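Yeah, one chain of the complex is gone here, protein chain that is, but the others are all in their spots.
Take a look at chain A:
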């Protein structure tokens, strides 16, 4: 594309779709199943353990990452994209701490990730991040929170959410089995099932 770096890759289709974003969501749907459940006092993030090749060191596969004290992130989709995005978020959390002298809320972290993911659908010469994330953590007052972001840059708060392969069936399962105000035990069990 001669001189095409100022041309956006994510452009609208005639019927109002952003195809690049939708293809990114497809990439997410092929990723490992990741679930998050929010209970009364706790948040559980769980990731399916994929069969690793014999010679690969399983410890180097990190799918649940710490973003800040009290905020963790699990993702589904392209590993490399996740690494880059998490690095940006970690820097942003430290920058927030430096300027505000307080820890960022989980909502702030989720909003930042969503904003970053959205930027990449708005710029020229870049493609969207091929990951959806589940962000779980505690705010200052001890209230647990669970958020989900996706390649389009939207973010939602959830009580229980699933992304990746079989996300739909897991989500249906959650809708049937989720109980309000669960304790730590119950939250953990539900996630593992």
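Here is the rule we use: contacts are C-beta pairs under 8 Å (C-beta built on N, C-alpha and C of every residue); 3 or more make two chains touch, one makes a residue touch a chain; residues count from 1.
Here, contacts and distances are computed from a predicted model.
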| item | value |
| --- | --- |
| Complex member absent from the view - protein name from UniProt, among "Proteasome subunit beta", "Dynein light chain roadblock", "Platelet-activating factor acetylhydrolase IB subunit alpha1" or "Scarecrow-like protein 32" | "Proteasome subunit beta" |
| Touching the absent chain when the full complex is considered, from A:11, A:61, A:80 or A:100 | A:100 |
| Touch residues of chain A, complete complex, unshown partner | 99-102, 105, 108 |
